[in-house]
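One protein chain omitted, others in place.
Chain naming follows the written order as A, B and C, and within any one chain the residues start at number 1.
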Amino acid sequence: MNQIPVAVLGATGSVGQRFMSLLDNHPWFKVVALAASDRSVGQKYSSAARWVLNEPMPEYARDMVVVPATTEAVPAKIVFSALHNDIAKDLEPQFAQAGMAVCSNASSYRRAEDVPLLLPEVNAEHIQLVKIQRQQRGWSGCILTNPNCTSTGLTVALKALDDAFGVKKVFAVSMQALSGAGYPGVPSLDIMDNVIPNIKGEEEKVEWEPRKMLGKWKDGSVETADIQFSVHTNRVAVTDGHTVCASVGFANPADPESAEAVLRAYAAPASARDLPSSPRPAIEVRSEADRPQPRLDRLTGKGMTTVVGRVRSDPIFDIKFVVLSHNTIRGAAGGSIYNAELLVQEGLL
Amino acid sequence: MNQIPVAVLGATGSVGQRFMSLLDNHPWFKVVALAASDRSVGQKYSSAARWVLNEPMPEYARDMVVVPATTEAVPAKIVFSALHNDIAKDLEPQFAQAGMAVCSNASSYRRAEDVPLLLPEVNAEHIQLVKIQRQQRGWSGCILTNPNCTSTGLTVALKALDDAFGVKKVFAVSMQALSGAGYPGVPSLDIMDNVIPNIKGEEEKVEWEPRKMLGKWKDGSVETADIQFSVHTNRVAVTDGHTVCASVGFANPADPESAEAVLRAYAAPASARDLPSSPRPAIEVRSEADRPQPRLDRLTGKGMTTVVGRVRSDPIFDIKFVVLSHNTIRGAAGGSIYNAELLVQEGLL
Amino acid sequence: MNQIPVAVLGATGSVGQRFMSLLDNHPWFKVVALAASDRSVGQKYSSAARWVLNEPMPEYARDMVVVPATTEAVPAKIVFSALHNDIAKDLEPQFAQAGMAVCSNASSYRRAEDVPLLLPEVNAEHIQLVKIQRQQRGWSGCILTNPNCTSTGLTVALKALDDAFGVKKVFAVSMQALSGAGYPGVPSLDIMDNVIPNIKGEEEKVEWEPRKMLGKWKDGSVETADIQFSVHTNRVAVTDGHTVCASVGFANPADPESAEAVLRAYAAPASARDLPSSPRPAIEVRSEADRPQPRLDRLTGKGMTTVVGRVRSDPIFDIKFVVLSHNTIRGAAGGSIYNAELLVQEGLL
Partner (left out) sequence: MNQIPVAVLGATGSVGQRFMSLLDNHPWFKVVALAASDRSVGQKYSSAARWVLNEPMPEYARDMVVVPATTEAVPAKIVFSALHNDIAKDLEPQFAQAGMAVCSNASSYRRAEDVPLLLPEVNAEHIQLVKIQRQQRGWSGCILTNPNCTSTGLTVALKALDDAFGVKKVFAVSMQALSGAGYPGVPSLDIMDNVIPNIKGEEEKVEWEPRKMLGKWKDGSVETADIQFSVHTNRVAVTDGHTVCASVGFANPADPESAEAVLRAYAAPASARDLPSSPRPAIEVRSEADRPQPRLDRLTGKGMTTVVGRVRSDPIFDIKFVVLSHNTIRGAAGGSIYNAELLVQEGLL
């Protein structure tokens, strides 16, 4: 009935489409506007967007008319941003200034000290940074960010392990899905029968972002965690779902059985546990020898659950494992929506 | 004119086919027999083999009749073995006993102390083990092995670095091609839009085999190298070419520039440098940000060259890089043939 | 409450898995037994089946224990058969004899004159053949069949056109999904970067089956339709969804607009319109220039709808178009369930 009006910025791209799909029948939020670049403005969404998701475009969206990404054109309380980073950098503060909560998938403000980089099942309390942000910037709205899609699943798994054993060192190698590059994104001739062993700017993000999210909340700021990361990122011929192989060294050494038990038992902080988009469960541990696999496991928990498998001893560090996360659901649009839900629940909207 | 008669055991499988293809017009070797399992015996090769290579079946092979894999049926001096490990274990010693040099792609004897595990551009001198083997086993023939296809490229790159800086620790994550699993091998429904994050038995091999090959030859035996390996193996949707992401720690720290220089400058030992199958060059270093890639680089040096790229600093160890090797050429059939050439050159046939 | 007890024969294969998934929470049917080959008998389903579907194995199925495919072991009123044709040929009559309704996906009895070959939205009245079948064979049960997965979508589209214009000649070329070949099915090395331009036995089926389904029900038997078919079948690298390009000649020539109108307006016969698995709509016509596409359109109407696009003039016949159907839902398991629903609705169980 009394749904909160929300908008999607960058609604025609691949992450934008995922927002539109996940917001269909959302219990709290109602999409009142969708914005995209000039060449789409004025068109119906069904004409403007070249739909790339497996599930059909939701009915509610088909006839909505694309508006420009300006604060005047967007009468929402929350805006979900699937904007490119350079555009996000300019536009998102305008929306925050105008009193809207910007839940952003862009990387532009992830490193800002007063902007939460948030995975509610990991660091829900970091949302308190919003208060500092409002004070410092004089905004009535705010900016919340979710991390890079590859940081996401890795950080959820590390959080469970960090709580129990103290994570010190992490080697991680990703095999990332095509949807992570947007649309048109990766040319088919580049990836058919191939692997691309680099994703520009990605390794730096995955080597840094988890440190902020695993950092302690102390005296109104986040103290970056003292963990060393070495990351290699790769693109593979998968539509959705990022797979990461990780080797982890602990402060307090642990065997695979206890690590697996800790992962299985992990629950989100209380405030983040029963939101509409809360992953159920937060982490699923598979016991088969060859799981998780993106095609089979990416939709676990409606694409919000982090799936871990092959937890075993590491000959150099302590344990090694495989972690899978749906990159456009948990790792992008679903993550932003989950963040917005936490904001509402905490009375910070 | 005076070509050495050779045979291929397991000639109908995917590695067997690669042997047949690479031995077409070989300057030293002439295929006089090809052996396969009972259900193929008596058939022409063109009927018995379901050909899977991109290049057509060589003309010389089409009408050859498949014989059983027995010493009586195979009048060769060298036999190339593409047999399954369990069959190889029984059969290969019979051929060695009968005076033939078995150049094997199977894993059955790789760990035997008197059997060379050989990459000529890395450890050519280990071929001297053949003399010990003959003494100990009373064979007039011998068994030579080449390593697992994923160990191959990684070990070549590590050798160059070990000579210069002393390799101490290695993290390696593979993205392996489908042809490595033979034929029919991986079902298409398992790998389309997917990654399989495990290859049975593979991680153990890649964590051990390089230690033997990088070991010192001393007093008639090989002293296993003191290097720690942590390996993750994955199957991806690529036809040929194994890609490995590696992070390496040295005894004598080095920067990326010097590491790259050492890799570029690497040359095989003199005895292994000018054989028909010698890789030219041994290692190629790519300077692009996103190479090597399997589809584009696997045929470098006719598929015998190890291709390295993205040599850069590692935040935990010293350097990280990507290495690519053609798994059924350098990593299997081509490797066995190169080994056989070294055996002939060293007068050990 | 009063659900009808059903069983799945061949429950571990890829079509069997689809049956298990589609029967989860079915309003009329309750799975009371699942049968598979001897090596699975006695195991829990979660151990016996190598699950290949995108959606997870339904909870109800995980702990069910696999029983042998015998009438004694299967206490059901309806059995869904995903058996191989040669096994189906022997076993299905035993279940019919024992009083069960066999809804079969196998081809063994499709051509039998007293066995309905059924697509309820096309030829619901053919189900009356069950009465003849029972008389002639002395069975209290019966056998119902659904057509080959490639015949399915093509026949639905042809039915709409036949009613309006009288179909006389059909050229059809399929591009079929991997799941149509079962599991392990097509080796990945056969289909990566490739097309296989033949599917054994398939062209004969698609050239004949639509003629039975489009045949008139007259005096207690089906009069095969007088339509000429020329069919080419191909396997392509798609997981699910068969695409067919068709050119059709009519008795009463028609233009693309009227053909498209007829396809859009098509509705199933009344008895087949409101069953739990009825496709909604029966046919969807896409107006984009490049649809239907398997990845984007196969789940239309929960995978039960036939999707048609590119309806245009044919330079030789009358019109040409593209038709897409989900091969393991509408074209296999979903089709058998829809048939069973019609049987119940008609009071023939």
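The rule is simple: contacts are C-beta pairs under 8 Å (C-beta built on N, C-alpha and C of every residue); 3 or more make two chains touch, one makes a residue touch a chain.
Note that the structure is a prediction, hence the values are computed from the model and not measured.
Residue C:M192 is the one among C:M192, C:A268, C:V285 or C:V311 that touches the chain missing from this view. Residues of subunit C that touch the chain left out of the display are 169, 171, 173, 175, 192-198, 200, 207, 228-230, 232, 234, 236-239, 243, 245, 247, 289-296, 309-310, 314-317, 320, 322. In the full complex, subunit A touches the hidden chain at residues 14, 52, 178-179, 183-193, 237-239.
By the touch criterion stated above, the residues of subunit B touching the omitted chain are 51-56, 192-193, 239, 295-296, 299-300.
The definition used in the following text is that only the chains that are shown with their structure count from here on.
Taking the mean of all protein Cα atoms as the centre, the chain whose own Cα mean lies nearest is A.
Rounded to a whole number, the gap between the C-alpha centres of subunit B and subunit C is 48 angstrom. In subunit A, the positions touching at least two other chains are 192-193, 239, 295-296.
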